[in-house]
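For this view, one protein chain was removed and the others were kept in their places.
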């Protein structure tokens, strides 16, 4: 295809809580597809988006399909740049150990700088 | 009908800004229908809901149907109890004179008391 | 009157606004993304503690579990859907959407 | 990078959060319900003034008019959809949904 | 107790449909009667018959059909909200009915409780 040699920097931003709305889940589905395209993909978890990575999510009582463990699969798809906003984590009384996957905890300014380097930023 | 003699206290709560979402508009459509049923209807404007009553709304540039003037018609439908939350008004730098219709500006506690007297409260 | 709050207090102002309208004794139930309000030691713990002085606070357990929130503020009662129905049996409902 | 904000700052935290991520010089454009952020003399005037120190601020005029907001903070530039396109010509876009 | 239910958001995108369903089941289990489910705003999209979610997820459309067929709960769709969004008779779930806000008013009036689920 014509796009074979283009590599773009694409950041996905998770800013909403999981389960109350579908954005995080369908965002994750989008990331998994994009991961097959050899682009430079990163994911930033900001605001309630950090809750998407919270350990011990069990949706059985809601009869809703859970997906938090799928975040663990991102590594296998070479989506390795997972940034978590430190302020968002602290406001929620969470620490890195509360999260399902290894992430880089950065300041908002640091994530902001990475954002400006992107070709595409998709908020979910 | 069986319900002919029941008169219930029904409060509609407008809490969202107009135009960005349809809730205020479809809420107003619901109120207009309900007004024909001889119930005891009131409308409370809280948070961004107070913007629904802002004068000088002109949606022509959006090519979206405007509806703010319809609030003026409520009086003709005997929907006379329009309560506006004072804090919400003040946070937005608005005064009563900025609003399209005559309202009763009340404290949150006063509106809260009226709320507890309702049989039905519908947030839009 | 039972107040239900279904939005995260971080993203949306419905929890903070609703507290101005609660009458003393009104039960408050957090559901869906609203349950983050009862997570212990987060930014809204102070607001919640103030509410608890005058209002019994409930949270929908299945929504907590779905979100992996195990550590909730003291004095908050976790209930299931049947408990939700029982609160509705006792009170008219005000859903802060 | 152009930042667009489409939610009311009163109801939603997207404006307040986004300010932490702006880089100096990044233009900020308020659209849809986001335009209430540039209304003069409201609760968010201080936050907006702080942003204006480092970032040019724009607002989509048709959205302002639809909401009847005539009185906007000093230094905010009102543009139409073509002005929106011109900003997009100059910058990559970050829409804070 | 007699309970009316109003659903204001579409399926899957918001949890409202799920909470409404779980509440309705729990209420019936405790002996209450669900008078009707009324769909308003984007809630009208709940009445689409063609939902086809992944096998391992819940089927929200079938849940409403089950409540309607097994428990005889009318599934009512607001005509004005439905027309805007393209929900017409052809795409309606079995036993869904397109009706007006007058019927919703009756539901709000005649029941002991009106439960509202939305965003």
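Just so it is clear, A, B, C, D and E label the chains in written order, and each chain counts residues from 1 on its own.
We adopt the following convention: a residue touches a chain if its C-beta (ideal position, glycine included) is under 8 Å from a C-beta of that chain, and two chains touch if they have at least 3 such contacts.
Note that the coordinates shown come from a computational prediction; the quantities given were computed from them, not determined experimentally.
Enquirer: In the complete complex, the chain left out here touches which of the visible ones?
Expert: So, spelled out: the chain left out of view touches A, B, D, E.
Enquirer: Even though one chain is hidden, which residues of chain E still touch it in the full complex?
Expert: Residues 10-13, 41-42, 45, 48-54, 57, 61, 80, 83-88, 90-91 of chain E touch the chain that is not shown.
Enquirer: May I ask you to list the residues on chain A that touch the chain which is not drawn?
Expert: For chain A, the residues touching the absent chain are 1-3, 6, 8, 10, 22-23, 26, 29-30, 33-34, 36-37, 39, 120, 122-123.
Enquirer: On chain B, where is the contact patch with the chain that was removed from view?
Expert: 19-22, 62-65
Here, only the chains that are shown with their structure count from here on.
Enquirer: Could you work out which chain's C-alpha centre is the most distant one from the centre of chain E?
Expert: D
Enquirer: Counting C-beta pairs in contact, which chain pair has more, B-C or A-E?
Expert: So, comparing the two chain pairs, more contacts are at B-C.
Enquirer: Could you state the distance in Å from the CA-based centre of chain B to that of chain E?
Expert: Those two chain centres are 25 Å apart.
Enquirer: Hunt down the residues of chain B that sit against at least two other chains at once, touch-wise.
Expert: 15, 47, 120, 123
Enquirer: Could you list the positions in chain D whose residues touch two or more of the other chains?
Expert: 10-11, 13
Enquirer: If we use the touch criterion from the header, which chain pairs count as touching?
Expert: Touching chain pairs, listed by label, are A-C, A-D, A-E, B-C, B-D, B-E, C-D, C-E.
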